[in-house]
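With one protein chain held back, the other chains of the complex are shown just where they sit.
Up next is subunit A:
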């Protein structure tokens, strides 16, 4: 992890940084206070915009000098034209979105590539928690079952299957454990967080 990503506690940010090029146009969906965009602008020289619905997030993002657009994710994308962005990022948010396929399709409509990160529910520690009879709570799943914003529970294998069904090309996939280290083998078992780079076939 770079110092920036460590400071933010977001190892997936490093992966995303590696996938964007200077001067690219990046749209971050659910950008919160704009941390990722700020990092990408500072370290990769991208042009960035973010969509955020939450008042506190929008306020912080404006304070951070970010081009934040206050909107619901799906409504927010409908106003953009095809291919307006090089990368459309949805980090750790897909599991909170109701219309999973629609948002992915929209991302790939307005963006050349989509970058998606999500917690892997099949991570061995999560499996252990369920084996022990409790829903998992971890670094990448930091909620109790009763207060989680997550409404879609899926695994790396599940997401691969969805991409295949939707005829979406997985250009790259990075899987991290709960310390932020890269996982090469048995990713669906040893990986806590997955980051995908997707494109239309």
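Simple rule for what comes next: a residue touches a chain if its C-beta (ideal position, glycine included) is under 8 Å from a C-beta of that chain, and two chains touch if they have at least 3 such contacts; residues count from 1.
Basically, contacts and distances are computed from a predicted model.
**Q** One chain isn't displayed here; going by UniProt, is it "Homoserine O-succinyltransferase", "Sarcosine oxidase subunit beta", "ABC transporter ATP-binding protein" or "Peptide/nickel transport system permease protein"?
**A** In UniProt, the chain excluded from the picture bears the name "Homoserine O-succinyltransferase".
**Q** Based on the whole complex, identify which of A:20, A:40, A:66 or A:141 touches the chain you can't see.
**A** A:66
**Q** Take the complete complex as the reference. Which residues in subunit A touch the chain that isn't displayed?
**A** Listed in rising order, the touching residues are 25, 47, 49, 55, 58-59, 61-63, 65-71, 79-81, 84.
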